[in-house]
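Every protein chain but one is kept in place in this view of the complex.
Chain nomenclature is as follows: A, B and C, assigned in order of appearance, with residue numbering initiated at 1 for each chain independently.
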Amino acid sequence: MKKDEEFNPKILAFLCNWCSYAGADIAGTSRLQYPPAILPIRVMCSSRVDPLFILRAYLGGADGVLVAGCHPGDCHYQEGNYYTRRRFMMLKKVVEEVGLEPNRFRLSWVSASEGQKYAKVATEFTGKIKEVGKNPAINEIFL
Amino acid sequence: MTMKIGVYICECGPNISEKVDIDKVIDAVSSMSDVAVVDRYKLLCSSDGKKFLEEEIKKHGLTHLVVSACSPKQHEKTFMEVCENAGINPYLFQIVNIREQCAWITEDKDEATEKAIRLTKAAIRRVRYHAPLEKKEIECNTDVLVIGGGIAGIEASLQLVSANRKVYLVEKTQSIGGLLTNFEKTFPDMQPSSALINQKIQSLNNNENIKVFTDSEVEEVLGFFGNFEIKVKKKAEEEPIEFDVGAVVVATGSNIFDPKKTPQYGYGKFDNVINSLEFEKMNLSGKISLKNGKIPKSVAIIHCVGRNEKKYCSEICCMYSLKFVRYLTNKIPDVKVSNFYSDLCLPGKSYQKFYEQTKGNTDFVRSMDVKITEKDGKLNIEYKDETGKKSDLSVDMVILSSAIEPTSDASKLAEIIGMSQGDGGFFAEEHEKLGPVSTSTEGVYVVGSSQDPKSISETMVQSEAAAGEILSSLVPGKKIEPEVKVSHISESLCTGCKTCLSVCSYGVITFNEEKKISVVNEAICRGCGNCAAACPSGAATIKHFTFDQIYQELMEAVK
Amino acid sequence: MSKVEGTPITKGAIISTKLNTNESIIEFLKKAMDKKVFDAVLVPVRVPAGDSFAYVLIEDKSLLKDAAPLSPIMSVQGAKAISGMTKLGKGNMKIGAVMRPCEIRATVELTKINQTNLENITLISMDCPGVMPISDFLKDPEKSMKIYEDAVKRSDDKIMRPVCQICDKSSMVSGDLHIGTLGAKKGTFFIVSNSQKGNEVMNKLGIELKDNVDDWRNKVQDVFEEKHKKREKSHKDLKAKTTGLDNLINTFSKCINCHNCMKVCPICYCRLCYFDSDKVKHTSEDYLDQAERKGSIRFLPDTLLFHMGRMMHMSLSCVSCGSCEDACPMSIPVAQIFSMVADETQDLFDYVSGRSLDEPIPLVGYKEDELHEMEDAK
Partner (left out) sequence: MTKALKINKNIEQGILEFLKLLLKNGKVKGVFTLKKINDEGSIAYSLITEPEELNNAVPFYPLMPVNAGKLLSRFTLKGSTKEPVVAVVKPCELRGFVELIKREQGSLENLFIISSTCGGVYPTNMAVDGTIEKNLSKYWDAVKKAEIPAEIRPACKGCVEFIPYTADITVDLIGKKDIDKQFTMLLNTKKGEELAEVIKGEFLEKDLDKETLDKFRDKRKAEEKKLFEKIDSEMKGISGLVDIFGKCIGCHGCMRVCPICYCKLCEFESPDSEYSPSSYESEVKKRGGVRVPQGVLYYQLGRLTHVGISCVGCGACDDVCPVDIPLATIFKKVGESVQKMFNYIPGKDVDEPLPLVTFEKEEFSEVEK
C-alpha cells in the first residue's frame, strides 16, 4: 500500500446551485479565507445528491463529504432539501452502524447571502476532518 | 469521431493570475487523455477573449470545451454562447470556478494552485461524459385566463388588456365586481368603493381584448406554461366553451367564516346578531335597523370571530370593524358602539392613523370568553375583562367580525389546475419571498385573498405583480425555452414503484398504468434531480447531472 | 462422444528454479514488470482475513507478497475479472493476467461476444491441479491451505471441485503464455508460448523459444487421456441419475431461484438476464390457470425453464469451471450437469469452448453440409 504523506485532507462539497453555491461565491467575493481542502461540486438542488455519491466519494478516498443546500423552507425547488435531510440522516446512520466514522459527513444549510456561514462551516469541518484523520479507505485495495 | 478537449484558463486580469500558478495548472492537465489544447488568456469574457476561444475551437476542431475562470453564475452562459457560435453544442462545455472558490479564499498560492488543478482535472474528466442537449423552443399563446371577477381579477385583467393581451375573465356569479360591490366605503380612506370598482368595470367593458364569462366555472385546465387548454362551463349551457391560453391567474377571492360554527355568539339564534357582510349590505341599503325596524341605540362589534377555529389572524377584520364604527356614527349620531377585541392588528402607516381618528367614537373592551344571550328583548354580552373579572353589557345589535377563509370550492379548483393548498386551505404561492404570486405550476399565478387574507391595496399589488410577470415572460412572437437539463426515466429500467412520483414537488411525473412505469413531462420538469436521487435502480436520471458525470467529477476531485 | 484434446504447442523454454510453482510465477511477473513488459499484473491475492482470494490488479510490486496464482479456490471466475475491467474498452496499461486454463477459455468465449478487450492484456495460464469447493475451504482456511498444498504435491484431486476431478482440459493453452509443471524435471518448469503476443513477451524477457517441451506435451496428453476416461464415466452415471423429466425436476426441486449460478457464470454476460426480466413475469390469472390444469403448481413455476433455458444460452460456451456449483446454496450439482450437457452440445459442432479465438461461436454461423443426422428425426 502507498505510504501516507503529510495529511492535507480532500473534502468534497456538494453545493446546491441556488443557495449554497452562491453563498460560497459570496465568501470568495468578500475575500473570506477558508481552507482550500474544500472541493465544490455543483448540483442544481441538494436533493440531487444520491447517498451513493457520498458513499462513492468516501470509498474513493474523500476524507470528508459536505452537502450544503438552502435552509429548510427556502428550497428553490420547494421541498427538495427536506428529502435531502432524510436521506443524509439515513446514510449517516448506516455509516455509523457499520463502524465507520459518521463525522466524516456533514450537512449544512447555507443561503445565497451566507458567505460568512459557508466560510465558517468549511473551516470548522476541515478542522474536524484533520482530527478524524486520513480516510483509511484510500489505501484499501480489497474494496 | 475522436474526442478533442480544449482547456482554457482565464487570468481574469490579476484576479486569478496573481493567486494561481497558471502554468503549473497547464502542465498538470496537459497530459490527460483526450486533451488536445491547453492555454491561458488574460480575460476570456472580454469580446477579444470570446473571439479567441471561438477561433481556437475552430482551429483545433475541438469537440469539448473546459474553461477555468470565474463562477458559473458569472459567465457559464457567456461561454456556452461561444460554443454555439463556434458550432459545438453548448452542453459539451464545463466551466471551472477557480476564482470565487479558489483564488479568492486563500493567500497561499501553492494551495490555491493545487485546488485549481484538482477542479480543472475533475471538469475535464466530467466533460468527457457530457452529452449534447438540444434547446427546445415552444410556440406560446400569450392570452390569459383570469379566474374570479372580484377586484383582484379585474385589476389583473386591466393590466393585461391595457398591454393588448387577450384575457378571458371567468366569474361564477352573474356579475363581476365581487365583494366590493357590497361595500359603501373602503378603509382607511373612507372613499366610496363604488367609485373604485365601477370605474374599473367600465374600462373593462370598453375593451375588446377581454372576454367575460359570468355564471361560469372553469372545468378543465390541461397543458403547461405557454400552452394551456381551457374548458369553461356556463350555467344553463350544454357544451363547455374551449379556448387556449398561455397563463392562468387565480383570483377567486375568499368567504367569511360562518359564525354558526361558534354557537357562543348566538348567530342564527338571535335576530339582531349579524355577521360583517350582512352589516355591509344593510349599511349599503342606507338604513341600519333592528329586525323590528327600530334604530339600534347600542351596538357591539365582536372581533376575531373564528380566529381560534381558523388558527390565523385574518388581518383586515380590525380595520373593517373600525370602518363599521364610522358607518354607525355617521348614520346614527347618538349610537353607542363597543368593540370587543383581544388584540388589534393595525399595521402600516395609515392604519394606525385611522384607528386614532376613530377610537373617540367607540369603547374598546379587551375581553375574552365572550358569550351572547338574550335578556328581556335585548342582547346581553357576558365576557371576562383583562383582569379575568366576569362582566356583561346589554346592547341592541351585535356585529360579528368574521374571519376570512377560502371559498368553499377552492379545493375543487386546486384539483382542476393542479395547484397546492397551503395553511388554512388558501392557495399556496411558490415561495413566500422568491415567488410570492407564482405557484408550483409554472404559468399559474395566484393573487388576492384566495392566497391569504388581504386588504384591497395588497390585492392590487399582487394583481399587478402577476400581470407584470406574465407580460415579461409571455411575449408575442417570442418562443419559450423550457429547461433542457430535465429528468428522464428509462422505460426499460423503470420498475414502477412511484418513488419518483412521491418526491416530485411539481407533479410533472405521471404513471402509465398500462405499462406500469413512471413518465416525466419534460416540458414542465424543473430539473432539480430529486427523482434521480430517489430512484433506487437508476431508471430516473437528470440530464447534464447524470450519475456518470457526477461520479467522474468527484472521483477525479478526490484522486 | 467427445475427443481428447491434446496440445499442438511445440515451442517453449525450460526454466530452472529453486522456487515452487506459485513463487516461480510471481518471480516471472516481477521480472516482467521490472523489464516494463507489464505495467501491472492481475493475479489472485489472499484477502487480509485470509478466508478468500480475490483478483487484484497490481502496480505496486510489494503487493505481490500475498499473491497466489495457484490459489486453492476460485472465488471469482477470472473471465469475469477481465470483462469487468475491459468490457468498456481497452486501457492504457499493459497488463499480464495469470489465470487457470478454464478462466482463460471463458475469457476467450467472452471476447468472441465483445465483452472484453484483450489488446493490452497478456493471458498467462498454468497446469491446473484444480481448486477446492469454496465451502470446504471456508471450514478452516488455514488448514485448507495445507490440505490443498499436499493434495497438489501428491497430484491428488479428491479434495477438488467435482468438475475439476474430471477436467480433461486442465492444461489447455488458449492464452498467450503457459507455465507447465507437468513432466518437468525437479527444479525446472516449462514456459510455452501460444501467440505472437506471447512470443514478444518471451523475446523482451530474453527467453529463447526452443523445441524442447515434448516431456510436458506428452505428460499433458497422458493426464488428458486419464481424466477424459474419468469424465465420460462420471457423465454416464450422472446421466442415469439426473436426466429424464422426473429426474430433472427432482434434481432442481430444491432450487430457490437465487440465480447465483447465472450471476457467477463467466459466460452469462447479460446485464438483465432473460429469466429475471418481465418476460417471465405473468398475471395472477395465468398462474391460477396453470395451477388449475394440474391441481397445484410449485410457485414460482418456471424453475426448470430457467435451468434448461440457461443451458440453451450458454452450454455451447460452458467451460466446466464449477463456479455455479460453488455458488449454489442448495448444493445442486449444477456444474456437473452443465458440463455433461456442454460436452454433448459442443460435440455437435465439434466445438471446444475457449479453445481458440479463431473459432466462431457455433450459433452465429453455419456449415451447409452438417448435422444431417438431425434430419427427419432419425
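To be clear about the criterion, contacts are C-beta pairs under 8 Å (C-beta built on N, C-alpha and C of every residue); 3 or more make two chains touch, one makes a residue touch a chain.
Keep in mind that this is a model prediction, so the values were computed, not measured.
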{"item": "Touch partners, limited to displayed chains, of the chain removed from view", "value": "A, B, C"}
{"item": "Residue among C:Val56, C:Val152 or C:Leu316 touching the omitted chain", "value": "C:Val56"}
{"item": "Per the touch definition above, residue among C:Ile9, C:Leu29, C:Leu42 or C:Val201 touching the missing chain", "value": "C:Leu42"}
{"item": "Touch list for chain C against the chain that is not drawn", "value": "40, 42, 45, 47-49, 51-52, 54-60, 62-63, 75-76, 80-81, 84-93, 117, 134-135, 138, 249-250, 253-254, 256-260, 263-264, 271-272, 276-278, 281-285, 287-288, 290-292, 295-300, 326-331"}
{"item": "Residues of chain A in contact with the chain not shown", "value": "1-2, 51-52, 55-56, 59, 61, 72-73, 79, 82-83, 85-91, 93-95, 97-101, 106-109, 136-143"}
{"item": "Touching residues on chain B - with respect to the absent chain", "value": "33, 492-499, 502-503, 516, 534, 536-539, 547-548, 551-552, 555-556, 559"}
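In this text, only the chains that are shown with their structure count from here on.
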{"item": "Neighbouring chains common to chain A and chain C, by label", "value": "none"}
{"item": "Highest C-beta pair count, chain pair", "value": "A-B"}
{"item": "Innermost chain by mean C-alpha position", "value": "A"}
{"item": "Chain centre separation (chain A, chain C; CA means) in Å", "value": "45"}
{"item": "Distance from chain B to chain A - Cα centre to Cα centre, in angstrom", "value": "31"}
{"item": "Rounded Å distance between chain B and chain C, as computed from the means of their C-alpha atoms", "value": "64"}
{"item": "For chain A, residues contacting two or more additional chains", "value": "none"}
{"item": "Contact set on chain A toward chain B in their complex", "value": "10, 12, 21-22, 24-25, 27-29, 31-36, 38-45, 47-51, 53, 56-57, 60-62, 74, 76-80, 83, 87, 119"}
{"item": "Of chain C, residues touching chain A in the complex", "value": "47-48, 54, 56, 60, 63"}
{"item": "List of chain A residues in touch with chain C within their complex", "value": "1-2, 141-142"}
